[in-house]
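Following: one structure in structure tokens, then a few remarks.
All protein chains but one are shown at their positions in the complex.
Chain naming follows the written order as A and B, and within any one chain the residues start at number 1.
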Amino acid sequence: MGASVIRRTIATPVFLSLLLVAFAVTAWAVGSRPFNQTIIDIFLQVIFVVGLWIFVGNSGVISFGHIAFACLGGYVAAWTTIKPMMKGNAMPGLPDWLMGMEIPFWAAAGLGAFWAALWALIFGLVLMRLSGIAASIATFAMLAMVNSIYSNWESVTAATSSVVGIPIVRTVWPYLIAAVLAVFVAWAFAISRHGLALRAARDEPTAAAASGVNISRMRLIAFVISAAVMGMGGTLYAHSIGVVTPDTFYLGLTFTTLSMLVVGGMGSLSGAVIGVLILSSLIQVLRWLEAGVQVGASTFALPGGVQEIALGVVMILILMFRPAGIMGNSELNLPNRRSDKAGQPAPTRVL
Amino acid sequence: MGQILQVVFDALSLGSLYALAALGIALIFGVMKLVNFAHGDVIAFSVFALLWPSVDAVAIIFAGNLPWFLLIPFVLAIGAGLSVLSEIVVFRRFRRANPATMMIASFALGFVIRYFLLMLFSSRPKSISLLPALSQPVEIFGARIPLLQLITILITMAVLIGLTAFLRRTRFGLEMRAAAENFTMARMLGVRANRVIMGAFALSGALAAAIALILGSQTGTANIMMGANVMLMAFIATVIGGMGSLAGAVLAGFLLGAIATVMQTILPPDARAFRDAFVYGAVILVLIFRPQGILSARGTKERV
Partner (left out) sequence: MKRLTAFLAATTCLSSPLMAQDDRIVVGFATAETGFMQAYDKPAQDSAMIRIAEINAAGGLLGKQIEVVNADTKTDRAEGAKAGLSVIDAGADMVVVSCDYDFGAPAALAAESSGLISFFLCAESIKAGIQGVGPNSFSASVLAAVQGATMAEWAYTKKEARTFYRLLDTWTEYNKGICDGFDWMMPQLADAKLVGEDTFLNEDASIAAQITRIKALPEEPDAIMLCTMMPGAVSAIKQLRAAGINSAILNGSGVDGSYWLSAVPDLSNFYVPVQGSIYGDDPNPDVTAFNAKYKEVTGGDPSTQYTYPGYVMIDVWAKAVERAGTTETAAVVAELEKMTAEPTLFGPRTFTPELHHQNQARYLIVETNAGKPAVVDEWTISAPIPVADLMK
């Protein structure tokens, strides 16, 4: 523990952050607004998937419920950043102090993280006693409950109606900073005492329990931290398009984020980030192909709808050949050094 | 009296749907620990099979016009066929993968099926007049219920009895139960894994097609998302029933149907919109008190 662990592993978050910076610089250099928006989208996915990884990667419990925290965060943006007058129209049931509140987006993101973490603590106290598939289903039930409440609480969330008026932030930098922050939080948790204990419990539950690791408590800590990251992502998502609705934060996003995590490799933080970058890039390339590409004199275009089918097929193929995901359990790190798993091929070569 | 009976029928018919779907998921989970998220899309695919080979909004050219005694086997065969095909093409290669990987693979497969249907048929719901004679109401002990509701319940009962007999009385059924209980052990004792797994997929697919027929005649439409909701409830039923326990899955399916129906009946109007929140709250409660499920199967217990 301590300085040596940090020194041994710091290369991973630094590499990942540099990768993200490279994406941001590309967006800035290209200067096209739709492309810029695409990169923002990718950063949001990175935040979500890294947030999910903090819990799933360390505890080994698949969570279907984390998007609920993004939903909680998204609505914090609606509650705290919309102009008070518009807020009164859309959500008349808000308490007065919230009604009058108008804070900048970064403060809202902090508040969103806090609000999500608070609810993660409350739900977690009950849910973290479960393990395995029962825990997965319980987290899904949590998502469904949050969705049902946010879809129907007319006066506070405007129910299924899109809430508009959230100030739109279209520069890529805040999203980059948040994504880098998420990566570092995830890394810090993973090398912390709690993170190590939780991974030990994941791999050897009986041994860990025997040596006095309180698994539910460790899981709870991971759950709360990951919820905070998801909450921040949810708030920023709202600011990226200026609209929130409950169904944005439901099954679709749940499966997208889980797929990216598993395809990247849920055993490693690098896998979480790389999964997003690879799948997002693939989606983008397929979309360009669908829109049509000039090849010599003729235009080549895929028929509409092929993009999703191709994406599904590619995902299945990746998992067939790399069942533990693209990164498996290895982290991006300096060559000739081993991260905590010995015997893995030098991971940088994977790229 | 009539009122209560009516509610009982409502709960039973909704529960039947969930139970049939849960059975389809539990069968596959039992033999290969795969939570098959493509199940809902197999349901949708089977419904759309009725429209083939036309993709037009109203024209039913071939399958949908078959007499019922040909139509039903046709649809069941489509469901079973697609399910077995997905085993051969995709899931066979995931036998040794961990459950999360398999689950995401099944989700990806479902995604492919769904978008394939979307590309062919577009998202506008298609109308199918499937077995219209079943839309007549009948009267039983003062409760007027649609004939279809009654038939759904009866079919489910018949399927359950048939399946129980099959699993208990035939060699194949015995192998399947043995495999569900302890796959490695069963293999060592000479159970042919591929055959059992294919059998489970075929049965599961046929069950999906049966749901497709019921949903199709009940709603009169084919739409790409029609299996999704039933699949989710079935998935939950499988877990709270005790993963791998077929009886538990069925029981939990009926339980969920009952909870949803009773909530809809007793909640005051303002709270009715929040019905699902109450239903899922109940799911969490069940899990807290019976984390292994209502009827837990041996061999699927988590160690910690």
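Keep in mind that, in the parts below, a contact is a pair of C-beta atoms (placed from the backbone, for glycine too) under 8 Å apart; a residue touches a chain by one contact, two chains touch by 3 or more.
Predicted, not measured: the structure shown is a model, and the values here were computed from it.
Colleague: Touching the hidden chain in the complete assembly: which of A:81, A:226 or A:240 does that?
Modeller: That would be A:240, which touches the missing chain.
Colleague: Mind listing the subunit B residues that contact the chain we can't see here?
Modeller: These residues touch the chain not displayed: 3, 6-7, 9-10, 13-14, 17, 57-58, 118, 122-129, 132, 135-137, 144-149, 215, 218-221, 223, 225-226, 228-230, 260-261, 264-265, 269, 272-273, 276.
Colleague: For subunit A, which positions touch the chain that isn't shown here?
Modeller: On the subunit A side, contact with the omitted chain comes from 26, 29-35, 37-38, 41, 89, 151-152, 159-162, 164-165, 168, 240-243, 245, 247-248, 287-288, 290-294, 304-305, 307.
By definition in this document, only the chains that are shown with their structure count from here on.
Colleague: If you average the CA atoms of subunit A and of subunit B, how many Å lie between those two points?
Modeller: A distance of 31 Å separates the two centres.
Colleague: Contact residues on subunit B for subunit A in the complex?
Modeller: On the subunit B side, the touching residues are 35, 90, 93-94, 96-101, 103-105, 107-109, 111-112, 115-116, 118-119, 228, 235-236, 239-240, 243, 273-277, 280-281, 283-284, 287-288, 291-293, 302-304.
Colleague: Given the complex with subunit B, which residues does subunit A contribute to the contact?
Modeller: Contacts found on subunit A: 62, 126-127, 129-134, 136-138, 140-142, 144-145, 147-149, 152, 201, 205-206, 209, 215, 251, 255, 258-259, 262-263, 266, 303-306, 308-309, 311-313, 315-316, 319-320, 323-325.
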